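Every protein chain of the complex appears in place save one, which is left out.
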Amino acid sequence: MGPEQILLLLLDLLGTFAFALNGALTAVRHVRIDIIGVLTLGMITALGGGILRDIMLNDLPPATFQDWRYLAVAAFGAFIVFIFAKHLGRITVPIEVLDAVGLSVFAVTGASKAMEYGLGPVQSIILGTLTGVGGGTIRDALIGRIPSVMSEGLYAVPAIVGAGLTVAAMMADLYGVAAAVIAASACWLIRIIGIRYKLDAPTPRGTHSLED
Amino acid sequence: MGPEQILLLLLDLLGTFAFALNGALTAVRHVRIDIIGVLTLGMITALGGGILRDIMLNDLPPATFQDWRYLAVAAFGAFIVFIFAKHLGRITVPIEVLDAVGLSVFAVTGASKAMEYGLGPVQSIILGTLTGVGGGTIRDALIGRIPSVMSEGLYAVPAIVGAGLTVAAMMADLYGVAAAVIAASACWLIRIIGIRYKLDAPTPRGTHSLED
Partner (left out) sequence: MGPEQILLLLLDLLGTFAFALNGALTAVRHVRIDIIGVLTLGMITALGGGILRDIMLNDLPPATFQDWRYLAVAAFGAFIVFIFAKHLGRITVPIEVLDAVGLSVFAVTGASKAMEYGLGPVQSIILGTLTGVGGGTIRDALIGRIPSVMSEGLYAVPAIVGAGLTVAAMMADLYGVAAAVIAASACWLIRIIGIRYKLDAPTPRGTHSLED
């Protein structure tokens, strides 16, 4: 296992963990709080993006079903939320920050895995973006909420930036730990700034955003 | 074709039939009752879980598209519902009982097929559960309802038990007709008891179920 594979695995597990926390917290707040509900939504959110990516790349069964660490990390993240659910009202765990971490990390791993599997640069950026937004989109569809990627101005843009930086680094033969961390951080930062200042992507001239 | 393959096929067709009746009845009651609506929702409910399973196991095209018996059984089940739709108000067909049959049978076939394809025991239990809940989840997403697996306390638990018993029997080299029937029956019974007594999975201490 080369250093790039190890990096990909570590980032993948970080994203899995962040989305597991996020999905489990979403279950606690919006749906139901028995242990199965929390584990189910946590694991689906954590594993959905990677499974979509692996289906598209024909790397089946998906990594989730071949490597026990994905399942363990996802279940562990969701279980932590279940255990501490009664304290969550006080702690105000930053649910959107965790979503941003999963989004960033999966955008990078999705794009780099796509490049490794021989997809073109534009295709790899799109597949990276799909990997990043996939888990949260399935989560939202399951709880009957319009997915963030449809309802929020700046949800896909940071993923596109993160995946784009990853692809650029790989094409310039500069990809490694530093490049992956920079790409994921750029994505995360743009997403957090977007949330903080409620930024929107450009709208056509002569019209107004629906939120106006 | 060995006896285990025949068993797997028969159980798969039983689950397909039960979910076809269930999906078609759901269409009649909640969406629309023209023949296409009934056939569509019946067939999607019947075939969705197995298709998800076969995508994950890279057994593509899915069994549904390779073996005409799946399509025939699914269409036949939905068609029966269409024919007798006008009597359904009187008969009060047990829509949840049929859902429980499909859930039970697909949990067993999903888990045993996953083991045969070389997945680990935990992965096989999860894939069996996904196979069991998949068809109903797609059905609910299509008619705009929060899926049972999200909104009901004891929907995934029986599937996990059924898949778990299947995996245990295979690891102990005891899998066969008897074990499969016992595993599916255990799943079905837990599900029915859960519906009857409105049981819930454990919630964290210090909190209350959202339904309280």
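We call the chains A and B, going by the order they appear; numbering starts again at 1 in every chain.
In this text, a contact is a pair of C-beta atoms (placed from the backbone, for glycine too) under 8 Å apart; a residue touches a chain by one contact, two chains touch by 3 or more.
Every value quoted in this text rests on a predicted model; they were computed, and no experiment measured them.
One chain of the complex is left out; on subunit B, the residues touching it are 27, 31-37, 40-41, 51, 55, 58, 60-62, 64-66, 68, 71, 82-83, 85-86, 141-144. Listed for subunit A, the residues touching the missing chain in the whole complex are 55-58, 114, 117, 119-120, 122-123, 126-127, 137, 141, 144-147, 149-151, 153-157, 200-207, 209-211.
Definition applied: only the chains that are shown with their structure count from here on.
Taking each chain's centre as the average of its CA atoms, subunit A and subunit B sit 29 Å apart.
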